[in-house]
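Missing here is one protein chain; the remaining ones are kept as they sit in the complex.
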Amino acid sequence: MTLLRIEDLSIRFPTRTGDIEAVRDISFSVGRERLAIVGESGSGKSQTGRAILGLTPAFAQVTAKRLEFDGIDLLKATPRLRRDLRGKRIAMILQDPKYSLNPVMRIGRQIVEALRAHENVGTREARERTLDMLAAVQIRDPARVFDLYPHEVSGGMGQRAMIAMMLIAGPELLIADEPTSALDVTVQLDILAILDRLVAERGMGLIFISHDLRLVSSFCDRVIVMYAGRVVEEIAASELSRAKHPYTQGLLNCMPSIDADRHPLPTLERRPEWLL
Amino acid sequence: MSANAISRRDWLLSERPQSRLQARLGRAYMTWRRFSANRLALIGLAIIVALLVVAAFADLIAPYPPTVGDLRQGLLPPSAEHWFGTDDQGRDILSRVIYGSRLTLYVIVLVAIIAAPVGLIVGTVAGYAGGWIDVVLTRITDIFLAFPKLILALAFVAALGPGIENAVIAIAITSWPPYARIARAETLTVRNSDYISAVRLMGASPWRIILRHIMPLCISSLIVRVTLDMAGIIITAAGLGFLGLGAQPPLPEWGAMIASGRRFILDQWWVAAMPGAAILIVSLGFNLLGDGLRDALDPRGSRQ
Partner (left out) sequence: MTAALDITGLVVSYDGFRALDGVSLTVQPGESFGLVGESGSGKSTVLRAIAGLAPVESGSIAVEGIPIGKRRDKAFYRRVQMVFQDPYGSLHPRQTVDRLLAEPLAIHGFSDAESRILRALDEVGLGSGFRFRYSHQLSGGQRQRVAIARALILEPSILLLDEPTSALDASVQAEVLNLLEKIRRDRKLTYLMVSHDLAVIAHMCGRLMVMRGGQAVESLAAKDLASRRAGDPYTQRLLVASEGFVRNAETAASEA
């Protein structure tokens, strides 16, 4: 079943020196699957995620032939409806928990607030569900973490709390924007495993935004490769080694690896025709 | 001609400047574009330019001499002959306000020249050196900040004796501490940045780092602050003049003029109102200019 359907989405930022086209006519759809959007900085991958949630800055122009979530036209939706969708049915995890958790509010309370913003639940039930959720993201001592402030926990723990907060209202679509790039490599895998398990258990759709093609290829089902605001290739993750577009190939090849001894590393030649 | 103008603009906005001069002019042009996009700031600039012109050409503009009056023509209301009226000595108020602009400029320029560099040096040295140097300099700054500005200025003038030069010194002594505070805060935010570490790794001496790498970063916020303070300086100078401790008669200092007009404020309102209006307009001009400069010079804004 298709959850999200996007056709010809464009995002433009008007500036004094002319429009900047962050995203140009991209189309894709997401079902209950793990979809990766991969690209380098400036490719428009994060702006795409934000546009789905309606978090694009007010001065930007978002146009699309179709931007539908479960049959709801998001472009025509009232601000109120979009707010209700946000968190309740579509949730987003950002890169660094340090900046996305409120520093002066205890972690438990933040998650309770997130839950009660969407559901009318009693204090006791909210607390219990929060503790369950914290346990679900594999926090060993949920009752202790519930009463901690964000600065008192490590980056990995913060990101777990963030995931708990985002998933507590039971969204159907989760957008994760570089959820592990600010974390240490060994912690990264734990977080990915948690994310992977929850998405599978709850049958959510996941849009995983990342710059790391290799990581994404082992984690997601399908990969969309973006370059300068365009989708240059859409491919099943398992087929990635047979990618056709030179940009995708270049991205895969240019990373150093422990096993291959390649000196110098192959570099990416950007061709102007990719922009067409 | 217009094609020429467009190419000059492109040259200024070039992403690939060919010389030091072009890079610098391009940067200045960007600052000017940000500044001139703010209409209120342009009004402020116009007021300050007008003040400069009036002060420079006071001899030509003023219809009457500022200090010589005709006692038979005392306290005349505003008319075609005397636009701002005359005071109790029969002097033309317009001419006195025009000549007074020179005194005002004299005070604020001298105060800025004395106070801003002192604050800048004290602040950057305290911030960069840290340790006991920081403690000593910051405590001295705090001592000065602990007194109300006008009271401290009054005490200094009382000790030094009335007169416009002493007023300048007194105001300068009382206005540098806030600048030192700003410069120190700014220095603390950049002193541990990688680009300052990089310069240290070049083997640069502390003085070189302070003078050539840290001060340029502090100067823009200092300029903004000094500009915004100008209004306060004018008012303090006027206040001292009003209390008879600043400029002495018959100098046409605006504060002193208000003081002499206060005796007739109900019947001959223009004697005090005209120099008061001049103080108001010039203060407003400096405030608008300072706000505009803050937006234009903000280094955070210049990244995009």
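First chain written, first letter: the chains are A and B, and each begins at residue 1.
One rule holds for everything that comes next: a contact is a pair of C-beta atoms (placed from the backbone, for glycine too) under 8 Å apart; a residue touches a chain by one contact, two chains touch by 3 or more.
This is a predicted model, so every value here is computed, not measured.
K.L.:
Which of B:S7, B:S36, B:S193 or B:Q248 sits in contact with the chain that's absent?
P.N.:
Selected residue, touching the omitted chain: B:S193.
K.L.:
Considering the whole complex rather than only what is displayed, give the residues of chain B touching the chain that is not shown.
P.N.:
Residues in contact with the chain left out: 15-20, 22-23, 27, 193-195, 197-204, 208, 212-213, 216-217, 299, 302-303.
K.L.:
For chain A, which residues reach the chain that was dropped from this view?
P.N.:
40-41, 138, 155, 184-189, 192-194, 196-197, 200-201, 211-215, 217-219, 250-251, 254-259, 261-268
Quick note on the criterion: only the chains that are shown with their structure count from here on.
K.L.:
State, to the nearest whole Å, the distance from the C-alpha centre of chain A to the C-alpha centre of chain B.
P.N.:
Roughly 51 Å, centre to centre.
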